[in-house]
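Have a look at the structure below before the remarks.
All protein chains of the complex are present and in place, except for one that has been dropped.
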Amino acid sequence: MIERHLSLPALRFGLRGGRFGLMMGVALLLGFVVLGLSPLFVDIAPPAQMDLLARLAGPSDTHPLGTDHLGRDVLSRLIHAVPVSLGAAFATMLAILAIALPWGVIAAVAGGRVDMVMMRLADIIMAFPTLVLALAIIGFMGASLQASIIGIAAAWWPSNARMVRALVLSASQRDFVRAAYLSGASRLRVIVRHILPQVLPPLAVIISLETASVLLALSALSFLGIGAQPPTPEWGAMLNQARPFFSQAPHMLLVPGLAVTAAVLALNLIGEGLRDLLDTREPYEW
Amino acid sequence: AVKQDRYSVDPEKFTFTTRRPAAQIVETAVKPDENFLPAPLLFQDWDYADGTYTVTLREGVTFSDGTPLNADSTIAALKLYDTGKSDFLQIDQDSFEKLGEYQISFASETGSALVIENMTHRGTSLFGPSEDRAANPVGTGPYLLESYDPNQQITVVRNEAYWGDAPYVDQLTFRFIADDNARLLALQNGEIDIIGEVTPQMLLSMPQDGSVVLHESRPIRYVAMMTNINGEAPFDIMQDRQVREALAWAIDRETIASVLYAGRGEPAKGILPGWMFNLGDTHTDGFGYDTAKAADLLEAAGWTLGSDGIREKDGRKLTLRLVAAYPNVSTVKPMPEMLEQMFADVGVDIDLVEVDDSGVYGSTYLDTGEADLYLEFASNNNTDPTYLLNNLFTTTTPWGGYKFFAPGAHVDALLSDGRKAQTRDEVIEKVRAAHRAIVQDDLVAIPILMVPNFALSRPGVDVPMSEYADWIDYGNVTMVNQ
Amino acid sequence: MVALLQVQNLSVGLPFSAPLLDAISFDIAESERVGLVGASGCGKSLTAGTLCGLLRTPLRVLAGSIRLDGTSLTDASPATWRAARGRSVFQIFQSPGTALTPVRRVGTQLAEAAQIAGRDTKAAVSQALDAVALQPDVTGLFPYQLSGGMKQRVLIAMALILRPRLLIADEPTTGLDVLTEHDILTALNTAADETGASVLFISHDLRAVRRIATRTLVMHAGRLVEDADIADLAISKAPAARALATAATALQNPC
Amino acid sequence: MLDIQGLTKTFYGRAWLRDVSLSIAKGEVVGLIGRSGAGKSTLARCLTGLETADTGTITLNSETITPGRGAARQQMQYLWQDPTQSLSPYLTAQNTVLETLNGFGIGPRAQRLKQARSLLATFDLPQDSFTRRTHALSGGQCQRVALARALAAEPQVLILDEPLSSLDLAAQLSTIRLLQDIHRKRATTMLIVSHDLAPLRHLAHRIVVLDDARIVEDLPMSCFATQAQNPLSRAYAQTLQTDQAEAASLSAHRETEPATGGA
Partner (left out) sequence: MLRFILIRLAVAVPTLLGMSVVAFAIVAIAPGDPVMMELRALGVVPKPEDIAALRAEYGLDQPFLLRYLDWLGRAVQLDLGTSIATGRSVVTEIAMRLPATLSLAVSALIGAVLVSVVFGVCALSRNRGVAACMRGLTILLVSIPSFWLALLFIYLFVLTIGWGRLVSDGTWSDLILPALTLGLGAGASLGRVVYERIRAELSEDHIRLAIAKGLAPRRILISHIAPRIVGPLATAWANTFGALLGGVVIVESIFGWPGLGQLILQAIAQRDFPVIQAYLVFMGLIFFTMSILADIVVFFTDPQLRRTLSDD
């Protein structure tokens, strides 16, 4: 009869698939971090160094992943793109959270008319397809990585604000939250000590899944040529440059494509894995 | 296949936007000859004296609706043109006079001696009277509009009543494929026969096994960097001519030419090709590739090498914003990245902006002067020798010109004198002087390459190329047996 | 005579940790009504769930055997379980509020049971509703339109329709007021009388157990500590059983 | 002392409380019974500000109060129907009580932790459970912590929503003892909501029956069994009698085995 809120058995006996996935995801992400840091320790050709005689060359000893249309080393570009691509995704997510978190929390806590107005405003932005709104914003700002970060963040935050609001709302309706207020805790303390701890774990899930989507969106923009500008090494931009040569030099297309997929996969695995770990529901088996 | 549907149904905008497809349906008054001098087409003969043009029309030409081309219909067509928003010819509307059944006269609003020369521009094609020029364009050309599927394709069929030599091809279909890559792949895949608007990337990635054939004209398009000589800080570095010259010496044109445009480009000394208008190429000296000289020039200008390999002066880094946009990035790609590398070798840091978007280009960078260098790919696609220089480098155009790279009064004077000069020689004289000022003395345009006009086709197709893309005669494409 | 349900040395728990049910053994004879009592969290619901094959995943049977009506259900295939459920064993759950599917009408859910039992739908449903003193028109209602007591009676009606050999009732009256509790227990007795089913009645309240059963199993911390007549609990050797009896007495007597 | 006048509450067009008036004297313990869904909890929640009544006034010591606001937040404390759900899983038992002491500024700051611990100790909670979080406590222990928290606020009125129904018998018994104890020591005014009359015999001075959103009976406990008029009240009185009869059968053994008495 006694239901536990944070069923710890799940954490203790986490034997579900999520565990494995989470570990894979973390390993992949760590792999990217190591890859991104490797230029500090290993001697790697500068990403912009051109070897115009060795253009579009396939994998070889000197260029393990081949060269691009300007004879630049694809591996080096791939590695130097790690901080750019992942960094941009995290920066975007940060920007999204910077708006969505206060927006969602304030709307949920204030309730009533404030909540309604804030959510209507979010609805308005949400009604436009994210990518298109981002395109429009970038169109007016001029193409650059910063512009696409701003564009994506501006078009993306409302859905996250909604999620945050829903989380805070359901967290604040728990009996113990209202009990804490009635037995003397100040509103601020209720938010910080009783609501936030409930919200953080699911938020971690949302953040990693959303960062994955943001990474996809950013690379899509770069692929369209309106995100990161050459010669900045960035996976989406590398794909954009690889496109004309994709029948001649498929490695140019495969390598960054796989990198994007792996990075997005890592974030998704982490998100799903966390969700599985936090999942207190235990489905019946039929 | 061509890149974009520029067809507009707005009658007032129609003239300038139909371009290639409409070129088969309507004709201009004159056409460019080998040396880019106007040659007779609908105008048989013309004469200019004391500000008045007297024109004799070709006889026996009829519009596709049966209206004969005569003094009345020609004046109507020219007036129709001028009622549009594109007052490009600047003909004095009140000056039209019918001198005979096939003879008219008119005058220029601005006293220009080059109105006829400007009539080789496809935008000035003569349309016959028609209620709806979009659905039913009436022209004198070799083809008739068959069907128009907006943004997808335009099909034209042979006009059996054409006054001139009948074209070979019965029917032409122009497909619009915006994506450069898709255009090439579609050609490779046998879905289309010819593609226009060929980019260097397409040439780089073009299969070398003969499954795609390259057609080219004489070099006509220039690739050059316009320099912002009137910018405000932080875009004021290019005001120093020494820096401009240093950059000019830092470009390895030979390498670029051999890598890009399938090796078909040539290192350029200017932005007008020497063969055009018999300009010759002795009036400019050009710049070689000499990094030491470039470094010396920068040193002399006070830019000394910093520890990170980037030059600096008074604590300020030598970072220049290079915008590559006109007419779209894909026409020059990947040249900006190569330039960036070359400038890095002499200690110049480039902040590269690629915008595939003339709108942003104009409003964000060009009109505001918020860049140091503007990489452009264009040509004097007109038989008016002053056309390009006047449009880009004077302050006397109706919109005030692109003030950030106009050298000033002396070039303004040269070009306006040139436009009003009574003899062709005098015109060319002035153009040479202005050209030299622009690309050599004042160096507001750093020339890089001179590039032909390209088309790609499947094997077995011979395309009669023209330097001027709008004048490629697709109707006379021939099949050659191999 | 062989008992209907034989449970031997049944242990249930998470793998690699101390079992939550520890070597439980008991029998229930045909048509017998047995009570199962114990403090909160001692493993009563777990026992009931195990008997229906409704353990949630990481939990599982660690040892022991269950035989129902001659069939062994330990390590049975899903199909065997499916065949046993409903007709051989059926359970009424602790929380009536959420037990019925919210989006389907009560009638449909009862009819579904009739189909499983292979009985004439209309007759069986109306007969069952009558037996638990519900109006026939509840069939047209959705669960949210019923009170807790009515929902619990619908579940008992479902048991009447299914006619299982063994009916498990897991605290069917918790959260309901005493008056409703009284009605439910009456209905449960009616159901058992009509179908001749054996009943395992689970509760922490001896008073409720007394209305259904005499023989009572007492659980404490996952073990079965007593199996006796309800009246004998107060003199049981097991302290847990005695505590229960004492508490029940103390609560019912004015101080 | 606590005076409720004309309280009305409707949800979705249906009235769950209709013109409910009730006054409770200082130190009095009132039992509120009724069938499931009669509106008992709704009444209790209206008194603590968890719901806002549509109409009606509540006065405490002749001052009109808004439940859950201002001083009323401290003066009226509420004990949730499910004690485990009303304790934060993020706080230890002693921090839960400390939060209330801090929140209402009770006692000198430096003394509060000690105060919290001694309060918990008076509720028979073992020392080692003070620093445990609620998920490591049993249901009965949770309820004690919740009670300790409510009393830490030093309220004038304590409202308990079915304090027994989620507990097993042994826990019910000890909770009753505890409440009796509290009342003896502090003479706190209490309103106890229950759906069963039996346990209230040990606690309540007065029984109020709520049915169909109205108060239908209001009698002292001592004469409830004999004087109740309303059919529902009679039915409740009836359960008392059958219970007593059945209890007799159990106590028979008790007399033969006196050693078994415990708790």
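Letters A, B, C and D mark the chains in the order given here, with residues in each chain numbered from 1 onward.
Definition applied: a residue touches a chain if its C-beta (ideal position, glycine included) is under 8 Å from a C-beta of that chain, and two chains touch if they have at least 3 such contacts.
Note that this is a predicted model, so its numbers are computed, not measured.
Undergrad: If the hidden chain were put back, which of C:V7, C:L20, C:A99 or C:I230 would touch it?
TA: C:A99
Undergrad: Could you tell me which of A:P46, A:P64 or A:P129 touches the chain that is not displayed?
TA: A:P129
Undergrad: Which is it among B:D45, B:E146 or B:D179 that touches the chain not included here?
TA: Checking the options B:D45, B:E146 or B:D179, the one contacting the hidden chain is B:D179.
Undergrad: Even though one chain is hidden, which residues of chain C still touch it in the full complex?
TA: 52, 54, 56, 78, 82-87, 90-91, 93, 95, 98-104, 112-113, 116, 142, 144-145, 155, 158, 162
Undergrad: Residue-wise, where is chain A in contact with the chain that is not depicted?
TA: Listed in rising order, the touching residues are 17, 21, 120-121, 123-133, 135-137, 139-140, 212, 216, 219-220, 223-224, 236, 239, 243, 246-247, 250, 253, 257, 260-262, 264-265, 268-269, 272, 281-286.
Undergrad: May I ask you to list the residues on chain B that touch the chain which is not drawn?
TA: Answer for chain B: residues 1, 4-14, 16-17, 85-88, 90, 123, 134, 149-153, 175, 177-179, 182, 185-186, 188-189, 191-192, 356-360, 362-364, 367, 391, 397-399 touch the chain left out.
Assume only the chains that are shown with their structure count from here on.
Undergrad: Once you count every C-beta pair in contact for both, which comes out on top, A-D or A-C?
TA: Looking at A-D and A-C side by side, A-D shows more C-beta contacts.
Undergrad: Distance-wise, how many Å sit between the C-alpha centres of chain B and chain C, to the nearest whole number?
TA: It comes to 89 Å between the two C-alpha centres.
Undergrad: Using the touch definition from the top, which residues of chain A touch two or more other chains?
TA: Residues 1-2 of chain A each touch two or more of the other chains.
Undergrad: Residue numbers in chain C touching 2 or more other chains?
TA: 40-41, 174
Undergrad: Provide the residue numbers of chain C that touch chain D in the complex, in ascending order.
TA: Listed in rising order, the residues of chain C that touch chain D are 38-41, 147-149, 174-180, 182, 204-207, 210, 231-235, 239, 242-255.
Undergrad: What residues on chain A touch chain B, complex-wise?
TA: Contacts found on chain A: 48, 50, 52, 55, 69-70, 139-140, 142-144, 225-226, 229-231, 241, 243-245, 247-248.
Undergrad: Which residues of chain A touch chain D in the complex?
TA: By the definition above, chain A touches chain D via 1-6, 8, 174-186, 189, 193-194, 197.
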